[in-house]
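Could you have a look at this structure, given as structure tokens, before my questions?
The other protein chains are all here in position, but one chain of the complex has been omitted.
Our next item is chain A:
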Amino acid sequence: MNKANTLIAKQSLEEAADWLIRSQEAPLTNEEKAQFKLWQEANSDNSKAWLRVQRLMGHVETLPKGVAAAVLNRPDDESRRFAIGKLALLLAAGPTLWGGYKAIEVQQWTADYRTAKGEFQEITLPDGSLVKLNTATAFDMTFNSRSRLLSLREGEIEIRKAQVDPQQFGPFLIQTQEGTLTPLGNRLTVRQCDGFTQLAALNGQVQAAPKLAQNNEMMTIKPGHQAQISNFKLLSSQLISPTTTAWLNQMIAAHDMPLKQFAEEVSRYRKGYLRISPDIENIMVSGAFPTSNTDTIINMLTHTYPIKAKHHLGGYWVTLEPA
């Protein structure tokens, strides 16, 4: 290839960059569009420079963003090798050094968090983000300069993302059994349900990539919306219902919820078995109930609805029947 053929005047390349930046800032006005056309036609270097812009942007746009961010943002080779060395040292030193991460500036943190049935916890991640864990929840965390990844194994979490230096921490990602979520805002809840993921975008949008979506399609969940996602697609999306977020205040909120479904909710928090007689499973339950004590909930039900509770096995097994 003869290099002289491909040489484009530096000025044309700089002007092409200016036009590109202008068009990325805001759509060009008609007047600007006319100016741009004049510029492009002014000489062959300008038009060649613009073709080059289009070729560059074409390639940048085809890249899957997650992997591109991780790869292109990877630490410089020197610091990367250094970081690996430091991590090995830290691991060799054992868990006593765990709290010292800030001083050592090790580049990766991992940890597992878990709550038992009926437990509720709030924790702070190494980047300052806050996570609330609802009952029977488990997630793993892997933080490094490429990404901040939470893998939700079971249960339900709320994340309040901290503002961080993007050079130190990569984008925040949440992985569930169904796919990967990227919160663009700073607050959301995610629940691993049986066979689907439920999320609520409390602040800012969330992008969801179901793991088997056609063409690796990404879905956007708008702020203020909750959505259900399967392995393949967005199942549904609607405005956030108070019942979805009541757990943050350690409550179950029900609005005309069939007793059968209500009992399933209560069971998430309750050690033991709660059985509903088929005769009453369609009673509609409304109200707010504290999750910290499920016996209280059962008492509230028996006082409000035509229901009685039979306790067996020292309260481990409870059956609700028509009164």
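One rule holds in what follows: a residue touches a chain if its C-beta (ideal position, glycine included) is under 8 Å from a C-beta of that chain, and two chains touch if they have at least 3 such contacts; residues count from 1.
By definition in this document, contacts and distances are computed from a predicted model.
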Omitted chain (choose from "L-arabinose ABC transporter membrane protein", "Sarcosine oxidase subunit alpha", "RNA polymerase sigma-70 factor, ECF subfamily" or "(2Fe-2S)-binding protein") - UniProt protein name: "RNA polymerase sigma-70 factor, ECF subfamily"
Contact residue for the chain not shown (choose from A:K65, A:K117 or A:R153): A:K65
Option touching the unshown chain, where A:P171, A:P223 or A:P258 are the choices: A:P171
Contacts of chain A with the absent chain, listed as residue ranges: 1, 3, 5-6, 8, 10, 13-14, 16-18, 20-21, 24-25, 49, 52-53, 55-56, 59-60, 62-74, 76-77, 80, 142, 146, 149, 163, 166-167, 171, 173, 175, 179-180, 209-213, 216
